[in-house]
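A protein chain is absent from this complex, but the other protein chains hold their places.
All chains are identified by letter, namely A, B and C, in their written order; residue positions are counted from 1 within each chain.
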Amino acid sequence: MHEWALAEAVIAAAAEAAEKERLKEITEVWIKVGELQQVELDILEFALSQLKTDKFKNAKFKIATAKAELQCRVCGHKWVFNKETLDKDAAEAIHFVPEVAHTYIKCPKCGSPDFEIIEGRGVWLESIKGAK
Amino acid sequence: MHEWALAEAVIAAAAEAAEKERLKEITEVWIKVGELQQVELDILEFALSQLKTDKFKNAKFKIATAKAELQCRVCGHKWVFNKETLDKDAAEAIHFVPEVAHTYIKCPKCGSPDFEIIEGRGVWLESIKGAK
Amino acid sequence: MVDPRVSIIDERMRDIRKVIAVSSGKGGVGKSLIASILGLTLAKKGYKVGLFDLDFTSPSTHIILGIEGVQPKEDKGIIPPKVHGLEYMSIVYYSRDQATPLRGADVSNALIELLSITKWGKLDFLVLDMPPGIGDATLDLIRLIKKAEFLIVTTPSQLAFETVKKLASLLNGLRVPIVGVVENMKMNQSETIRQQTQKLGLTYLSGIPYDPNIEKTIGKTNRLLDTRFAKKVEQIVPSL
Partner (left out) sequence: MVDPRVSIIDERMRDIRKVIAVSSGKGGVGKSLIASILGLTLAKKGYKVGLFDLDFTSPSTHIILGIEGVQPKEDKGIIPPKVHGLEYMSIVYYSRDQATPLRGADVSNALIELLSITKWGKLDFLVLDMPPGIGDATLDLIRLIKKAEFLIVTTPSQLAFETVKKLASLLNGLRVPIVGVVENMKMNQSETIRQQTQKLGLTYLSGIPYDPNIEKTIGKTNRLLDTRFAKKVEQIVPSL
């Protein structure tokens, strides 16, 4: 349920972006959600709908997900995060703070925890559309 | 004159890349040099020519330079590094270890040393061409 | 693409009156002990206090405070549990106190994540236990929490004071408020650090003696508050 806090951030960031572009109304908000964080999309969507301010009253929220791709800094190996290979507690911890992936996940090829999350971390505001 | 050490690194990296691509001979080596580090290009070129091993005997080294663009993490301001605004010692220190830029350079807009070197740091191997 | 998290941090800090970052260029000077005891002391005085351990790769306030077996609640964000009167937040809730090797970019990301999802509510003081060095956590704090004030810890050693000078010069250059300097682990009555602190234009807040018995009180909050150490930390409160 901390998805609510993330939704608040998205609304705040979209409002800021609209301000910058001098939009009176926001019609579309494109959001990208990385799978590493295992955000519950229906809760996120519900929260977004509840948090709508006036500017967003006709806004559609378009959510795309991105696979979480990890790359080892030691051996260069790339792989995709698979929640099923983790125990429940570890998966939940990563849900809150994706960086603790470095505690629970190791490079499947060389065993190093020194990998980069090259894609699929967190919630991003891709773009907004609206009317001036 | 530590350009020599950088040239050695370029030759080693190009040889590794050639190995990976199974090239018998290298004909072109594209190098990018960022201006932040103020590498002396004629020394770099001379060093490269002297360090050529057999595989490189017909190689041409193509060197492009990139302006050093810095961006402040606090206020977002972007600017281009200008050596002339620094005293000689600071410029020389940055020549050896570009990161000490954070000691001598501040964001011209907000005064923060917390900026990112978004382009124009160091010496890069862009690509190689050769024959199998 | 925009990272939406930074847009909500001001809102999350809105009802916090003061943010005190206990810091020092140097490690091992007593930042974590001072941050913990300062938190406890303020709570005992009736203030609403949060304590946030930002030393993600080597957290220690949970050991000092003997905190185990609690977890934040989830309610439209995460709500730090109240332990010994403190709203207490640490990465150990998620790392389970196992080795957590993090590069600077990861430290920055974890910090921003926790700042954006943690709901502190109304606080008089949020005490931050900072990692050593002048790196991602310190720079992000300066960047993201405009109301943060720094409490700088040193020891009588030249080695520590040199790094304090560097931190102070960085903060001064950016006009970030410095509450003052605490000299910890004093072995004698030397006034050197007091004088050097004042020469830098900074307030000398307290001189805490070296106390060989402090180790025995670690993990036991009542006993921690009974030490001379705690009495000396209390001297800082009026300056906050």
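The working rule: a residue touches a chain if its C-beta (ideal position, glycine included) is under 8 Å from a C-beta of that chain, and two chains touch if they have at least 3 such contacts.
The shown structure was predicted, so the numbers you read here are calculated from the model rather than taken from an experiment.
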Counting the whole assembly, list the visible chains that the omitted chain makes contact with. A, B, C
From C:I91, C:V107 or C:L225, the answer for touching the chain not displayed is C:V107
Out of C:I134, C:I178 or C:A230, the sole contact with the unshown chain comes from C:I134
Would you mind spotting which of C:D15, C:D75, C:E162 or C:E191 touches the chain that isn't drawn? C:E162
Pick out the residues on chain B that sit against the missing chain. 1-2, 4-6, 8-10, 12-14, 16-17, 32, 47, 89, 93-94, 96-100, 102-103, 113-114, 121-126
It is residues of chain A that touch the chain not shown, namely 73-74, 106, 111-114
By the contact definition given up top, give the residues of chain C that touch the hidden chain. 25-29, 32, 55, 57-58, 60, 63-64, 98-108, 131-136, 138-139, 155-160, 162-163, 166-167, 169-170, 187, 212, 215, 218-219
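Methods note: only the chains that are shown with their structure count from here on.
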Could you classify the connectivity of these chains, where an edge means two chains touch, as line, ring, star, complete or other? line
Centre-to-centre distance between chain C and chain A (centres being mean Cα positions), rounded to whole Å: 29
What's the distance between the Cα centroids of chain A and chain B, rounded to whole Å? 35
